[in-house]
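Removed from the display is one protein chain of the complex; every other protein chain stays in position.
Chain naming follows the written order as A, B and C, and within any one chain the residues start at number 1.
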Amino acid sequence: MNNSAVLVIGGGIAGIQASIDLANLGFQVYLVERTPSIGGRMAQLDKTFPTNDCSICILAPKMIECASHKKVNLLTYSEVIEVEGRAGDFRVKILKKPRFVDMNRCTGCGECVENCPRRVPNEFNLFLDKRKAIYLLFPQAVPHKMTIDAQNCLYFLKGRCRLCEEVCLAKAIDFEQEEKIVELSVGAIILATGFDPFDVSALKEYGYGEIKNVITGLEFERLISASGPTSGELERPSDKKPPQVIAFIQCVGSRDVNYNPYCSAVCCMHATKEAILAGEHYPGLRSFVFYTDLRAAGKRFQEYINRAKEEYGVTYIRARPGKITAKDGRPIIWYEETLFKEGEERKVRKMEVDLVVLCQALVPHGSHQEVTRKLGIELDEMGFIRIPDRLSRPVDTSVEGVFACGFCQGPQDIPDSVIQASGAAARVAELLTVERM
Amino acid sequence: MEQELREIVRKLLQEGAIEHFIGYAEGVEPLHTTPCFIEREEEVGALVWSPFCPYNLARYLHQMKNGAGKVGLVVKGCDARAIVELVKGNQIQRERVVVVGVPCQGQVDLAKVEEAFQGAEAVEDAGDTFLVTVGEEGHSVEKERLLREKCFFCKHPISFEYDFVLGEMSPFLLDRRSELEFAMIEEMESLPVEERRAFWRAQFERCSRCYACRDICYACYCQECIFESRAPRWLEKTTTSLDNQTYHLIRAWHMVGRCIDCGECERVCPMEIPLRQLYKKVEREVEQLFDYEAGMRVEDLPPLVTFQVDDLGLVI
Amino acid sequence: MAKRRIGVFVCYCGNNIGGIVRVPEVVEYARCLPNVVYAEGSLYACSEEGLSSIKAKIAAYGLDRVVVASCTPRTHETLFRNACEEAGLNRYLFEFVNVREHCSWIHMRAPDEATEKAKSLIKMGVAKSYYLEPQEELESEVYPEALVIGGGVAGMTAALNLAQQGLKVHLIEREKELGGLLSQVNKLFPANRDVKEIFDPLAEGVKNHPLITIYLGSEVEGVEGFIGNFKVRITRVEGEIKVGTIIVATGGRELKPIGQYGYPTVANVLTQLELEGRLKEGIDGWQSVVMINCVGARVTGRFYCGRFCCLTAMKNAILIKEGNPQAKVYILLQDVMASGVEAERYYRRSMERGVRFIRYDPISPPQILGERQAEGVKVYHALIGREVILPAQMVVLTTPLVPQADNERLSKMLKVPLGSEGFFLEAHLKLRPIEFATDGIYLCGSARYPSDIAESVSQAYAASAKAAIPMRQGLVRVEAITAFSQERLCHGCGNCLRVCPFGAIELKGSERGGKVAWVNAAQCKGCGCCVAACPNGAMQQRSFSDQQLMAMIEALVEEVSSGP
Partner (left out) sequence: MALDDKPTILIFACNWCSYAGADLAGVSRLEMPPNCRVVRVMCSARVRPEFVIAALSRGLDGVVILGCHPGDCHYSEGNYYTWRRALLLKGFLEYVGIEPGRFQLRWISASEGARFAQTITEITDTIKALGPNGRRRPQEG
């Protein structure tokens, strides 16, 4: 019972922070990340509220710090497939998917990417553009090594090509690479598996997928990002022109008993940020935010909302639109305002806009299910990890020795996630120190 | 006023309140004074005050940092602001300096006197005018004709920082404040960039890098001047116009928030480079952008060691 | 000038650099630069082969400075520095030149220009490297005891966690008892558990822990020192205590809305905290209660939202309804702040229990009816669009937590900042929420911003983790890019310390009299702002000295002067 190694599952900002703190506290950390790079959702954000800090500017140094820490062992492109045991003594099996690239040889130079003939939809940019079959998840990816996406690689599909191999002077391409199982023994586990955007096409009335100029909040984020598919030019899908009027619809799939009854916690501020960014980018652009409650309860949030109203002409309308239709490609929002001044008439109104952004609900990512099932960790009815005693033990799951931080245990923003991540590290330190003593 | 001054100094020395007093004494030539150090009561008779006291005596306080005693000195408005700056810059402790303020009526520009009244023997302050004596003749002259330019536009002829003050302010002093203070700056700015460049290149061309401007400056209290540094060498050894430009621009940069327009640099420049026209620019920018005037209050933070988030809205 | 033995390694990076920049020509050029005794091209400088070659050449040619021209220092500097160190060369005698991201990759169609630019960049790098100095990374010891200021739920949680990690803790509480705001509260959402259930085990744990020393009725009087080595004076305690880290957990206090809605002159107008007191005593027969939210919050002068007040109001409303299901309980509010899963569920639950929510417009706030005694509340019901009059046997004002009155005093003692609202200001709102910019001092709970119990506890754990790190490591190590003051040149003007964001500089007496600046390298983060603020170059930065940067400028100037 003196295992001072810790497994962290999920390489988003929460997992990264937990890993750095644990490593600094003296623990050996194994950070398992499903995709080829750590960074998680925060890497996809353009800026962050309420400071409008550039997301990657503040995240990248943390990613590098985490990866270069002597006590952090990064297991990217990997998944936990088995786990058993109890606090102080967990045994874990991790599947390392083949990258078909020798991590020791690859220098991340990108010559292979230049030469790869196969273009496939780019998941990092929410399929708004294409990447190659051999790729770096995003320019600042850590580790800075390439990955061959075997499902799309011509060699794997048709048995020939191998152009990447030809051009790689470092001889890093290895088509023979196979899956590997890594077995670990750890004293504690931290879950930090984050969220997925809810699939808004379920809400037929909002026309996502039908009406071109209806997009999701995360798509908007990539569009406005300087490193996104349009280099930060906000192009509406129909004609690639910048919009002049944008509507943000809140609680799409959230606070809705038909889908997710809970509040996703970040969308009000997220939409406000996007409206501000759009306003900064295109002076004169107008934004309307259709909200249920304007939840701006964090430090500097109200001030941020005020700024949006005063400096960027963002208008907040308390309404839950009933439907979105389209006329000549322009979306029309049908809504009834639920707050009104004395004497105003109550009626259904229409608003024609250039672009609609659906601020979708955020749902648990679900990649923790394997682990939670095997260890009998309780989830709540939404699939978030249940925290039995939130008041005294806000990062402890129902199983001793397993902790959860960030969005996987309930909707929250970045500061709360890094707080919980550090908090989880403190709990691990407490557990494994007490165990030792 | 001189009598009053001598009495104060005598008393200070008598009480042992100061180790010495820095003031002005008659110069060897007419219309000149010289800085003097009074250490004994019997010397106080040497102290004078006239419109010929250009020296910024605060310059003599640099050495005080290392001692422990108290020093007294007589200051004009501009010099008093120098004292405030020296306190801010931790070069002196205010409580170790006994400041005797004079309501300066403005200093006379010797060159102007020379030009208008060759051989003038005396210039006396007669309230609204100067009385110039040339041989037997007396001329009453409007003050503006003889005042140093910087005095004519002086905003703060008497300082807010003093322990004793001599005499009273005259009405003339009070409404001397002028919108024209920065006129010469604006004039320069209105020129096309090539002309400004040509003007300053020509000025810098003349500089012989004698460092008189630096050596006379109250604000040049660095332990070792940056221009003496060999690692790195900020100046090349030549005195081409461009090397001199480096010198003057860096020096002007170091004047940000410090220059109190005593005008000593320009007065002592043997090549007659219009240095005030350089430093005044700095002064105006700081005032306009950051609402800062050097030497006003000890609590004011110098403009380059503080910031406001609102600064981002500023443009030149 | 002293001779140097500089080695230059130019990376081809496969074709990434070599395909555009004519590397052999660049190597030839580098070899002819002053003080360069060796230069070579390398297929991949960062590969095993590349690194071995660098190490071998350091030994073979007695290189005393190494310049690698390849990609970006942001990702590869550590790698090359390590290689130098392995070859016995101080790791700070390495200089990086970026000829990939900043050259070959951005001039792919201009090989001639790219080649010339690579030469020029290398010339600058070599010029800088001449002036590089070996550096030792400063290590300073961390005394393994912590000070926790504030004995509320956050402070107690942090103290207990640290102690459980085997670290000694000094816990200071200004009141005579531990507990802070928590001890005044009745029940806690979302399960409406009794405060005792949380409070008692925590307080017992803290009181009984052998590693925790509690100072009740005490306050901090003075703090000196820096991370690892703070000396703290405490009221009623002789001498000083020495600690390595400090956690600020001083909490907040409930705003008393004097002068609003008749408070405190109208007898049946209370605040939520006062209501909690009444509820503790037990309630009987309350028929109608009106709660008004956002009193003193989200208003001009106090923009912020109290974060958990909506939930407090719901909790007390539910408790009243539980006491008397027939009671009419109204909450007048603007937005329902109930983020996440549990809060939203709690909100639904309160509606199911019959609590009525009415949205008011802050432009026409509710009005209390009655003079000495509130009898009702008149409010414009924004959802139905008309004014309504609600019966009110009691009116409860929901007010936010506000900063402690003595935050300013403490902030000055600790040399950490306050934000505009008066709460303590963290190092970074997003990624460093519970740290101060000053190392060794951390922050949790409502001292930072109103936080409910769960949040305070989370933050307390986080602050504890941060504080434990240096204490468990036993020392702090600083990259040698810190500033230092050359006493010989310093005239003590103090510009440097005024611009330092980390309070790392102070003025000390000098031997020759007067004051001189002194940098505590343990606190310096190496931004170099102080260096630029120093008029005569007395302040310098390791690895980015004036001389090094001027050497780069001079190298570039030389090129211009020798140009066409």
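Here, a residue touches a chain if its C-beta (ideal position, glycine included) is under 8 Å from a C-beta of that chain, and two chains touch if they have at least 3 such contacts.
Here the structure is a predicted model, which is why all the values come from computation and not from measurement.
Shown chains touched by the missing chain in the whole complex: A, B, C.
Of the candidate positions C:Glu25, C:Glu85 or C:Glu101, contact with the hidden chain is made by C:Glu101. Set against the missing chain, the residues B:Cys36, B:Ala252 or B:Val268 yield one that touches it, B:Ala252. On the side of subunit C, touch with the chain left out of the figure occurs at residues 72-74, 98, 100-103, 105-110, 113-114, 116-117, 120-121, 124, 427-428, 437, 481, 499, 501-502, 525-529, 531-533, 541, 544, 546, 549-550, 552-554, 556-557, 559-561, 563-564. Residues of subunit A in contact with the chain left out of this view: 46, 51-58, 60-61, 110, 139-140, 225-227, 231-232. Mapped onto subunit B, contacts with the missing chain fall at residues 185, 188-189, 193-201, 226, 234, 236, 242-243, 245-246, 249-250, 252-253, 256, 278, 281-282, 285-286, 289-290, 303-304, 307-309, 311-312, 314-316.
Note that in this section only the chains that are shown with their structure count from here on.
Separation between the centroids of subunit A and subunit B, computed from CA atoms only, is 63 Å. Separating the CA-averaged centres of subunit B and subunit C is a span of 46 Å.
Taken residue by residue, subunit C touches two or more other chains at no position, since every residue touches fewer. Residues 12-16, 43-44, 46-48, 74-75, 78, 161, 164-166, 188, 190, 193, 198, 201-202, 298, 303-308, 335-345, 348, 359, 361, 380, 382-383, 385-387, 419, 423, 428-434, 448-449, 453-455, 457-466, 468-469, 472-473 of subunit C touch subunit A in their complex. Those residues of subunit C whose C-beta lies close enough to touch subunit B in the complex are 488-495, 498-499, 507, 512-515, 533, 535-538, 546-547, 550-551, 554. On subunit A, the positions that touch subunit C within their shared complex are 13, 17, 21, 24-26, 48, 50-51, 53, 58-59, 62, 64, 68, 104-105, 107, 109-111, 144, 167-170, 255, 261-263, 265, 293-303, 306, 338-344, 346, 380, 382, 384, 390-395, 410-412, 414-416, 418-427, 429-430, 433-434, 437.
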